[in-house]
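Accompanying notes for the structure given below.
Just one protein chain is left out here, and the rest sit where they should.
== subunit A ==
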Amino acid sequence: MRTSPPRWADLALIPAVNLLLALLVAGLVVILIGENPLRAVELLVTGSLGSSYGIGFTLYYATTFVFTGLSVAVAYHAGLFNIGSEGQAQLGCLGVTLVCLALDRTHWLLVLPAAILAGAAFGGAWAFLPGWLQAKRGSHVVITTIMFNFIASALIVYLLVNTLKVPGSMSPESRTFEAGAHLPFFHEMLAAIGIRVSRTPLNLSALIALLAAGLAWALIWRSRLGYEMRALGHSEPAAVYAGIDPARIIVIAMVISGALAGLMALNVIMGSQHRFVLDSVGGAGFVGIAVALMGRNHPAGILLAALLFGILYQGGSELAFEMPDISRDMIVVIQALVILFTGALENLTRAPIERLLARRGAG
């Protein structure tokens, strides 16, 4: 008999209330440490949004999270919980790195399409195996993707240490690419049209992320494939009834999901680091889970949630710098609280808000 809440409550009100709760609890923690929570919030906001420098970094982080958030969301719509975006992103980094190393004496306009293909293919391939195992063998994709994260991690360490490392170097990383495999930075592009902003790692792939969000939206809500994925995600018996082969959709959804995760390498590898270092992904795949959850698995919501996490990352660094009592770990705690309240405890506020709205609607 329960009716679902209005769309605006579902998409805006509930996430906002959850975010507020997370910040309140984080504020309590800040008080316990002996710092002023309002000052902390101020530093967080000005650090991330108060200057072109802060904004650049915020958007740079957000770009990565858009890719991994979309990755989780696409799989989710097909009823699959892809925990493996982290490992798929690592493989994507490998693919993009190989292309850049091979082609970096040409021009980035040539390298970019090849890098997109390679990043998507490597990430997709790493998701294909768990997808295939789920579809054909019933091995649960949550378990297999977690395991594939570990395998990916070990594989990348092996390759960086033994194969990709510059001979004679002590650090497990690839050589730095020539300029031909560097995506243009935003500060360069803006300088070309006469706008001067601070140097930040924000690069062209931010626009590619926007494009990817648009394409993901069209895929999920406008295409036949998306229709079949959502039908399967909601009800496998109904999908089978409708002539949809679940095995086929599971594999396809996982490959698309892995490909999106792999594309984050455009931002990190080709866009800013210009080489493959050991911790290039740095947990962005797991943040993608939180971003997708908070963004309600809708590309528009994911853009907003990715922005929020970008703010937390960049603002958090500034906060740690300005308030020495608040360590790097403290920032992780705040991020964890946001994930906890917007993701895991999402239903904590949902039921009361729904009841409140229902009562208001009735009265």
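Here is the rule we go by: contacts are C-beta pairs under 8 Å (C-beta built on N, C-alpha and C of every residue); 3 or more make two chains touch, one makes a residue touch a chain; residues count from 1.
Everything that follows uses one rule, which is that contacts and distances are computed from a predicted model.
**Student:** When one chain of this assembly is omitted, its UniProt record names it as which of these: "Molybdopterin dehydrogenase", "ABC transporter ATP-binding protein", "Carboxypeptidase regulatory-like domain-containing protein" or "oxaloacetate decarboxylase (Na(+) extruding)"?
**Tutor:** The correct option from "Molybdopterin dehydrogenase", "ABC transporter ATP-binding protein", "Carboxypeptidase regulatory-like domain-containing protein" or "oxaloacetate decarboxylase (Na(+) extruding)" is "ABC transporter ATP-binding protein", the UniProt name of the unshown chain.
**Student:** Among A:117, A:225, A:323 or A:340, single out the residue that touches the unshown chain.
**Tutor:** Reading the full complex, the residue touching the unseen chain is A:225.
**Student:** Quick one: which of A:33, A:207 or A:242 touches the chain that's been left out?
**Tutor:** Residue touching the absent chain, from the options given: A:242.
**Student:** Even though one chain is hidden, which residues of subunit A still touch it in the full complex?
**Tutor:** So the residues of subunit A touching the unseen chain are 1-4, 218, 222-225, 227-228, 230-231, 234-235, 237-246, 358-359, 361-362.
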